[in-house]
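Removed: one protein chain of the complex. Kept in place: all other protein chains.
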Amino acid sequence: MAILIDEETKLVVQGLTGREGSFHAMRNRDYGTNLVAGVTPGKGGSDVQGVPVFDTVAEAVQETGANTSMVFVPARFAADAVMESYDAGVDVIVAITENIPAMDMARTVPYIRNSDRDVTLIGPNCPGLISPGKANVGIIPGEICSQGPVGLVSRSGTLTYQIIHELTQRGIGQSTCVGIGGDPIPGSDFIDILSKFEQDPETEVVVFVGEIGGDAEERAAAWADDNMSKPIVSYIAGFTAPPGKRMGHAGAIISGSKGTAQAKAEALEAVGIKVGRNPTEVAELVVDVRKAS
Amino acid sequence: MAILIDEETKLVVQGLTGREGSFHAMRNRDYGTNLVAGVTPGKGGSDVQGVPVFDTVAEAVQETGANTSMVFVPARFAADAVMESYDAGVDVIVAITENIPAMDMARTVPYIRNSDRDVTLIGPNCPGLISPGKANVGIIPGEICSQGPVGLVSRSGTLTYQIIHELTQRGIGQSTCVGIGGDPIPGSDFIDILSKFEQDPETEVVVFVGEIGGDAEERAAAWADDNMSKPIVSYIAGFTAPPGKRMGHAGAIISGSKGTAQAKAEALEAVGIKVGRNPTEVAELVVDVRKAS
Amino acid sequence: MDLFEYQGKELLRKFEVPVPEGRVAETPEDAAEAAKGLGGKVVVKAQVQVGGRGKAGGIKLANSPEEAQQVANDILGMDIKGHVVKRVLVERAGDIKAEYYFSFLLDRSARKFLGMMSAKGGVDIEEVAETDPDAIARVHIDPLAGISDFHARRLVFGSRIDEAARKEAIAMIPKLYRAFVELDASLVEINPMVLTGEGRVMALDAKVSLDDSAAFRHPNFDDLKAAHDIPEQERFAKERGLNFIKLEGDVGIIGNGAGLVMSTLDVVKAAGGDPANFLDVGGGAGAELLASAIEVITSNPEVKSVLVNIFGGITRCDLVAEGILSALEKLDVKVPIVVRLDGTNAEQGRKMLADAPHPMLMSAETMLGAAEKAVELAHGGGR
Partner (left out) sequence: MDLFEYQGKELLRKFEVPVPEGRVAETPEDAAEAAKGLGGKVVVKAQVQVGGRGKAGGIKLANSPEEAQQVANDILGMDIKGHVVKRVLVERAGDIKAEYYFSFLLDRSARKFLGMMSAKGGVDIEEVAETDPDAIARVHIDPLAGISDFHARRLVFGSRIDEAARKEAIAMIPKLYRAFVELDASLVEINPMVLTGEGRVMALDAKVSLDDSAAFRHPNFDDLKAAHDIPEQERFAKERGLNFIKLEGDVGIIGNGAGLVMSTLDVVKAAGGDPANFLDVGGGAGAELLASAIEVITSNPEVKSVLVNIFGGITRCDLVAEGILSALEKLDVKVPIVVRLDGTNAEQGRKMLADAPHPMLMSAETMLGAAEKAVELAHGGGR
């Protein structure tokens, strides 16, 4: 088991004919992901290293049975691409593209979440996800991962790699590592992924990597307190980060949180979640938790 | 028991200070409906025959615990009023207003149906609903109804009264009578109401009144075949009706139905639903079904 | 309201949908003038709301203003399936390489908008739907989310129209959608949408239907409506807020609520009669409206008897009775009127009618009884 992607994953890549798209799609395929199709409007009928390209995702799904899509198209077209995948009937959409206008995602995320179909959007502005040994959809370097009992969810990209790396070095593998991305409105938030890990038999411990800004970590902490039976180890980046641009005065009013790393760490610790002070300590805490259980 | 409205109903009327609104609201109150509030923007603080008036539905709900709203505002403001009620947290919204632009309802109905809250919109362009002896929300004349085992759902207003009348004259009472309205996109369709009747212990027989146009009756027949255990008696109006305006050629393509009364009656009979040839025969069929069971 | 082709195209032009250059003309001279303004070859098209005008000779080419005048002269005044041609649209004629079908409408069962496109255009799309359903690409659009580029791509790639037409078609579809939504249309149908010899894609025909309920949002609605001929009786009814449709029989029908009126027609038919009309006074009709309804019905010389079937809800039967009595007083009613009242204030209404006996007025207890009596009277019996 794992969450969201595994051996059953059939991947279609939107933007396969682009430089970035083809580079990472082929890395995913080399990892063992079942890459079945690409989509580039107007290039239907061609192929990229043997992968058939279609004009629309609908056609790709119909012809290949694709159930997962990865979005690698430029930011101004990305929200449209996500909605296209949703409408074409895929179950998991992974949007790597960064710098998508917030207004676009403000409309796209509810478009998907409010529906009666159970579709998961990961990202945008994220490194994707990997279920080590099964499938890799996105840009997480497969070679730093190993299969095992740790589920990892993170708002950050490279920071996630760092932590995966530290875990793997200590011989602790991962069930699935999910980068949910750093955008204001992510398709999936911490709670969505935590609840999937809670239900996944392979996952025994969850590592939860947050950063300054917003109150997603605080809400996840409160939710986990009520709903998670599995142990959680956490890390928050940005204790010494320069204060970001404030959104007028309004930002702080609504979240009820200052959004600082300190506040987040306190919220997590208040519900009994251990917070490592650096990536290395996070890995060490996971070792401790594994020993204790 | 009954469906949607009963002794627990607390009604707020949007447009209570209007002539029509106050007339029917007071009739509903006289029937025994718990009328707790009215809403007219700018008239907050006043009252209509002892019923407090608020500026917003949100305030009415907060102050009176209203859980059901009736919309009696002019067509151009009605979609807004329906959405206001939804956002204010009521559970049942009954929109009596007719001639609301189809575009408005095309947006309002999914706004309510796609949400994660279980809110029922009845109408628009409908006579409302009555649970005899318990509550009356709308314009169905309470005096023609009597309490009993028949659940009735209809696209039509006065035709419904005619059938209720025929039932009552034969000593057969009703659990709830629901007029879902004749608009292209009703807030609730036949299937929504049939499924509630199926679950209602008080309802033993369902009367289902359709009319020409669209394919709602055909879809309901197919659904009922798979999902209804309770007997259904039906009536379709419009066997000799003049063919209405056709929507170009496109209308017939999508529905896969000609939308004629004949086609609908055949679809119903094909799944074993008895179709009365006139309102009187419908009542007689219900008598037969009651005897048989 | 179903618009004429020229009206639909004028509106679509405002949304930057490419349509052929053209002008509407009501006389042959205007048509010549229009052809002159356009220059070169033109096509003269009868403006009627019925299919098959081409086969009926309602669309003709003209190579010069003189020829345009001549064909306009032939077409104006033509009777095409009962529709008299009062206007022609004179358009620049172009070279057509391919014809497609396109439409937006509301799909009631899906509660979404539906876009349809086919490479098989210019023909009866219902036939295509039956014989070759895969030739029609369909895509649903969530009314809240609106159109996105991918919807247009799905229609264009899905319908397999010519590659040369793709780019312009993909650009045109969001414009058609905007027109559909912002005009409060119930239908925007482009059949055919064409690819021209110059590689342009445009709407060669346009069928646009507008939602009467949304007229308040469209200041030009009444102007558009003014171009439509409505029979005198229907116009009279409409102006008074009555929902009236003339039929061929002799039993006049008045009722409240479309469902009840349809049911009344059915019952009259079942009793062996022929309804002369459909007339719904709507909800909450007052005395004046009822009097107008009787005036409309009895102005039809075919009518031999009138059936008033009212089940009061919003409508109060006392006001209905008042309206009937005032009509009888005001008009010289020569046909019997059978009245059946039930519901709100029915007893009061029945009493009012009983207290003011009139030779042409009679009451009935039930809907079936009333229908039978009205049919009997129409057939010359029963009194």
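Order as written gives the chain letters A, B and C; numbering starts at 1 within each chain.
Keep in mind that, in the parts below, a contact is a pair of C-beta atoms (placed from the backbone, for glycine too) under 8 Å apart; a residue touches a chain by one contact, two chains touch by 3 or more.
Just so you know, these numbers come straight off a predicted model, no measurement behind them.
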| item | value |
| --- | --- |
| Among A:Gly42, A:Gly89, A:Pro141 or A:Gly173, the residue in touch with the chain that has been omitted | A:Pro141 |
| Selected residue (touches chain absent from view) among B:Asp6, B:Glu20, B:Asp87 or B:Glu281 | B:Asp87 |
| Selected from A:Met1, A:Ala106 or A:Ala270 as touching the chain missing from the view | A:Ala106 |
| Given B:Glu20, B:Glu59 or B:Asp225, the one touching the chain that is not displayed | B:Glu59 |
| For subunit A, the residues touching the chain missing from this view | 20, 24, 75-76, 98-104, 106-107, 109-111, 113-114, 127, 139-141, 144, 154-162, 165, 182, 184-185, 209, 211-212, 214-216, 219, 235, 237-242, 245, 247-255, 261, 277-280 |
| Sites on subunit C contacted by the missing partner chain, in the whole complex | 142, 144-145 |
| In subunit B, positions touching the absent partner | 41-42, 44, 55-59, 77, 79-81, 83-84, 87, 107, 111 |
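Definition applied: only the chains that are shown with their structure count from here on.
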| item | value |
| --- | --- |
| Arrangement of touching chains [line / ring / star / complete / other] | complete |
| Of all other chains, the one whose Cα centre sits farthest from subunit A | C |
| Chain at the geometric heart of the assembly (C-alpha centres) | B |
| Pair of chains ranked first by number of touching C-beta pairs | B-C |
| Where subunit A and subunit B are represented by their mean Cα positions, the distance between them in whole Å | 45 |
| Rounded Å distance, subunit A centre to subunit C centre (Cα mean) | 53 |
| Rounded Å distance, subunit B centre to subunit C centre (Cα mean) | 27 |
| Residue list for subunit A, restricted to those that touch at least two other chains | none |
| Contacts with 2+ other chains: residues of subunit C | 142 |
